[in-house]
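Could you have a look at this structure, given as structure tokens, before my questions?
As you look at this complex, bear in mind that one protein chain is not there, while each of the others sits in place.
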Amino acid sequence: MTRELRVVGTSVPRDDAIDKVTGAARYTTDLALPGMLHAAILTSPHASARIVRVDLSDARSVPGVRAVLMGSDLDVRLGLYLRDKRILARDVVRYQGEPVAAVAADTLDAAREACRRICVEYDELPAVLDPRDAMAVGAPLVHPDLAGYDHMRGVFFPKPGTNVAHHQKIRKGDALASLAAADIRLEASFYNPPVQHVPMETHASIAQALPEGRVEIWTSSQSPYTVRHLLSVCLGLPHAAIRVHVPYVGGGFGGKAGLGLEPLATVLSRAAGGRPVLVSATREEEFNTMPSRPGLHSTIKIGSTRDGRITALEATYVWDAGAYADYGVNVGRAAAYSGAGPYAIDHCSIDSYVVYTNKVYGTAYRGFGHLEVLWGIERAMDQMARKLGLDPVEFRRRNLLKEGATTITGELFTAGHGKPVECLDAVAKAIDWGRPSDAPSAPHKVRGKGIAMLHKAPAMPTYTSCAAVIKLDEDGAADVLVSGVDYGQGTYTVLRQIAAEELGLPIGKVHITWDCDTALTPYDWQTVASRFSYMGGNAVIEAAADCLRQLTAVAAQALGVAPETIVCEDEAAFPADKPDRAISYKDLALGYAFPNGNAIGGPIIGHGRFIATGLTHLDPETGQGRPAQFWTYGAHAVEIEVDTETGEIEILHIATAVDAGKVLNPLSCTGQVIGGVVQGLGSTLHEGFQFDGKGRLLNPSFVDYKIPTAKDLPRRMTPIFLENPQPGGPYGARGVAEHPMISVPSAIGNALADALGIDYAVLPLSPERVLLGIQSREREKTP
Amino acid sequence: MPSGLTLIEFLRDRLYLTGTKEGCGIGECGACTVLLDEKPVMACLVLAVEVDGCTVDTVEGEATDGQLSDLQKAFVETGAVQCGFCTPGMIMSARGLLRRNPTPSDDEIIEAMAGNLCRCTGYEAILAAVRLAAAAVQPVAEPLTGETGTERRRFLRGVESTRKDGWR
Partner (left out) sequence: MLGRFDYQRPSTLPEAGRLLAESEGPVAVLAGGTDLLVDIRGRRHDPRILVDIKRIDALRRLNVDSAGALTIGAAVPLNEMIERAAIRRTLPGLVQAAESIATYQLRNRATAVGNLCNGSPAADMAPILLALGAHLVAWSQRGERTMPLSSLFVGVKKTALAPDEIAAELRVPAPEPGLRSRFLKQQRLRGHDLAVASAAGTYAPTTGVLRLAVGSCAPTPLLLEPIEVGRSSKAVVEEKAVRAVQAAMQPISDTRASADYRRTVLPVLVKRLVSDLLAEGGAP
């Protein structure tokens, strides 16, 4: 794109920031509907048990209680890809924390008191907690009825009679033979524990049941249309019967991508005679009841020539999906087709198993399996480099995808994909790779440097689409309507910038509607996968072009000239050679009136859409196909200092390069990188669910689940943006939302290996884990 | 006034001041930070009955006559707001800091703000906003229009170079 851009590419601040800094912004729990009831949830204390008896009678007698429900009251089954879940557990509970009953009452206190008075008798069953145990023959089955569940056929393949919800295969070439024949082989295993998204706003939904089975919902969600669609399916209603509003959302990170508390709020409202019901998760429920990021056990084998050319890669990924499939099956699928890293590998075999366990269920999380997979892949790459006696940067340079290579699903890598090698070189330079660190700040400290690559494509259906509408106001300003959600990423500002650019409007005259409403704002698939700027941006460009066509047509007619002679600039339409005959947008926005009173035209409303193009399903046996609309590549380089006596790691400098194609808004792009890197630090250094032997979550609160604070920042963070354009992207842009988080743990793990000579395989790299690793290495050394 | 009513419940449910947010209910996340007699506290761990005779400042009082405060403008300018859920608490912690210490060092800013969790921004832009407000640098563009101008670019470059050099 060679044209001079006026607004796109500048650091326009967010317009919603005003509402947010003044406290005027209303999130779901800030809304109050007349007669609104409050809900409380009773959850299971057991990881696996039969529900023998539920006694609600005492609960019903609490004053102010308007509805009490248990699982056997409801005949609804939910699931995005595999319908394996109930709104409230029925017959059995499958994880500690699973909702078993719920109450709606005039006050939250009454609802909670009523919950306390519900008596549930359980018969504990054997629980399976490790997905590897769950895959063993004879393991207790989390879903004995797997065969009977509806699922997205042709895409997901559950194995009835087992705990395997999905098995994704990649078979390119002959990895088995190639590994056997390789000069050098490496095998390593890794583990990521489940973690939680920790949005600052917990899940919350309000539902109001209306006549004829209709329902109106206000919810903290990333995907209003998905909420509508899934409810339509599971309640057996036409889509128009369900109306979903999304007010401001306080963070999502994937945890609010699918169905959350909307179904429960809906059935409670129905049971309460149509009174609106607010269900809002406490922070403990957010950790223990709402979904997590699936854990992952990975085993990776790499074969290489003596001079450092990777010939084969074999990986086995065993995902700990928890009690329900939710997004987990798709994470297992997507991570498989990305599962060898951004490298040119001729022979590749990947088996990705999504496995049920009796723990809180996994869902989408920023990175969609890629952080977890690349923890193993990028650590293994470093280990292989060391085995070969090669510099890890050089080893990667030799093997990164370049033009003409094919990915492991057989996709051809082109110039339009971006330049992973440039990303690698940029971060290596930023931390002065190759030059040893300065002396550490104390004798018991050691420094090290590490590097890791990252890549991701949006994991989405081959037919994913979205639409945008732009309507002009009486004053000639433009309103953009979309149903992707801006829950902090900044996409709405980017869409305003695009509309302003295309329409020739100043940014201050482009507005965007912050409330999504499935009755009013046009379809968007889901706000996940780093595809909203790309797809929404393209839809807005098309909608703007549609507006311009309409403006041009009316102006041409008004001026009596051919439409081809009209240009639209500076909020007006005029013949290119006669700017003095300009008609301003505001005189065209609702139609044009001639001096004598005759009117032509009408309200200017432009629409645009975008649908994924060229994507194919993956072959069930080989995984070959084209799953990716675009790939975004990047890298991190990090320098750390380790206290060898306490195990504490300090990040001295982390440099992050992303090939963004085009930075649409430097301020928000930088915000995504800094935010993503810090969230990545959380996964690296502090975060991880801990369960006891009976599958009970031990750290369901901020007391023992720690996320980074302002004191935990690296000394220095350097975001670096490359702009090798993406064909088909708006102004050449690619998505970058998830990417900054991916591979942060890998880079730090590699730096730790450099600093200490110890290969850590398990996250988080807490001071305890690091120190105990140092200790056991010391013990090994001592004869 | 029921004894068991917390300050945050009182503010949100009785006074309809919903700017103050609940993030955890146990004083760990800072989303509910308000000023009690000028001092930042967690409103979820204060009983409404305890504040009888005290002053309470919430985010709704930060702007005057519809004019954003220097702190609010700075938050808008530096990109310190993403999902916005932590923002009211952040602003109140910052306001408490600037009232007691108008010229805080970087370490003092971090100490004052470290009790407020954020999951979106990675904190840098927030710390930059507090530093900006403390330095009494006036953001030169009205946040809503966001016109790019030489002044503005220089201003933001200043902020960005702060981030590039790190916080220590």
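All chains are identified by letter, namely A and B, in their written order; residue positions are counted from 1 within each chain.
Everything below uses one rule, namely that a contact is a pair of C-beta atoms (placed from the backbone, for glycine too) under 8 Å apart; a residue touches a chain by one contact, two chains touch by 3 or more.
Predicted model, so just to flag it, every value in this text is computed and none were measured.
K.L.:
I'm checking contacts with the chain that's been left out. Which of A:D75, A:E403, A:D570 or A:E645 qualifies?
P.N.:
The single option touching the absent chain is A:E645.
K.L.:
Taking the entire complex into account, which one of A:S352, A:Q526 or A:S766 touches the absent chain?
P.N.:
A:S766
K.L.:
Touching the missing chain, which residues of chain A?
P.N.:
109, 645-647, 685-686, 690, 698-699, 703-704, 706, 708-712, 766-768, 771-772, 775
K.L.:
Using the touch rule from the top, list residues of chain B that touch the missing partner.
P.N.:
Chain B touches the missing chain through residues 2-6, 9, 25-28, 30, 33, 36, 39-42, 45-47, 49-50, 93, 111-112, 114-115.
Definition applied: only the chains that are shown with their structure count from here on.
K.L.:
If you average the CA atoms of chain A and of chain B, how many Å lie between those two points?
P.N.:
27
K.L.:
With touch defined as at the start, can you tell me which chain B residues reach chain A in the complex?
P.N.:
Going by the criterion above, the answer is residues 12, 17-26, 28-29, 31, 58-60, 62-63, 68, 72, 75-77, 79, 81-88, 91, 110, 113-127, 143-148, 156, 160, 163-168.
K.L.:
Can you list the residues on chain A that touch chain B in the complex?
P.N.:
Residues of chain A touching chain B: 7, 10-27, 29-30, 197-202, 248-253, 282-283, 487-490, 506-508, 653, 666-668, 670-671, 674-679, 701-703, 707-711, 713-718.
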